[in-house]
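Only one protein chain is missing from this complex, and each of the others stays in its spot.
This part shows chain A:
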Amino acid sequence: MNKAAEKRLFVFVCTAPALILLTIFMLLPTAEVFRMSLYKWGGFSNEKVFVGFDNFKILWNDLNFFRSLQNSIVLIVIVTLITMVMAILFAFMLTREKIKGNSFFRIIFYIPNILSIVVIAGIFSAVYDPTTGLLNNLLGLFNLENLQKMWLGNQKIAIYSIGGALVWQAIGYYMVMYMSSIASIPESYYEAASLEGAGRIRQFFSITLPLIWNNIRTTLTFFIISTINLSFLLVQAMTGGGPDGSTEVFLSYMYKQAYTNSSYGYGMAIGVVIFLFSFFLSAVVSLVTKREVLEY
């Protein structure tokens, strides 16, 4: 056996298990989602009727779907914006500033991330409780009774209440990611900058931000994927999409259609739209944030 063939064989043997598993558990099911979206099927019987793009046509006129899509987009936007800004800010403060109890805060911020989403749902339904909840009582303490709300009962703000819980659980994770890249920026840059008279804010915008840009880009994709997934889990555990569908996100709507409305094919059509949407969104975000990578 010659060297080249031997190398090819070695590479093949090493990657085969992963490739086979990937095909069986990722590629085939994804293809299956696309295929099933063209059928009308309840989920159990053997009677699958091919209906072409009918499911997508119904979807186009389904106002409930558009509401869930809207909710998902709202969540992706606000959770990403708020979490990113706060995580970078905290990361900068905890790495660059000498704050007392530095490592204590790191732990505190990271704790929500190790909690299961069901626990978070429990915590936040206690926080948002209209009578005994932390939030309303806190507002009452400061005589801000007019700000007290039915956080999960008012249809106009319920989705933001869900967003609040998502931000709370995400900050720690992204903070740690940003901290690691901030910590690897050479100290000498900051020294030089301060000798030149740059203040902290200037340092942050001219040194820290450009040098962790690549890291931020990566996390943007994470934000999109994790918000889509976690918002589903949180909504399922916390409100079940209510009141009257006002916190429904597109994954929970898909789940509802596929598993509780006996419209499995329709659910898969929603799945296809979500799949394309998240791919497309990630690609756009990645494109518009593309900058020359700064090396140091």
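Rule of thumb we're sticking to: a residue touches a chain if its C-beta (ideal position, glycine included) is under 8 Å from a C-beta of that chain, and two chains touch if they have at least 3 such contacts; residues count from 1.
Just so we're on the same page, contacts and distances are computed from a predicted model.
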Legend entry - Name per UniProt, for the chain absent here [options: "Xanthine dehydrogenase small subunit", "NADH-quinone oxidoreductase subunit F", "Carbohydrate ABC transporter substrate-binding protein" or "Carbon-phosphorus lyase complex subunit PhnI"]: "Carbohydrate ABC transporter substrate-binding protein"
Inset, instruction - Looking beyond the chains shown, say which of A:70, A:261 or A:286 touches the absent one. - result: A:261
Inset, instruction - Write down which of A:70, A:154 or A:215 is the residue touching the left-out chain. - result: A:154
Legend entry - Candidates A:121, A:251 or A:272 - the one touching the absent chain: A:121
Legend entry - Hidden partner interface residues of chain A, rising order: 1, 6, 9-10, 13, 16-17, 20, 24, 40, 42-45, 47, 55, 58-59, 62, 64-65, 121-122, 125, 128-131, 150-155, 237-240, 242-246, 256-257, 259-263, 265-266
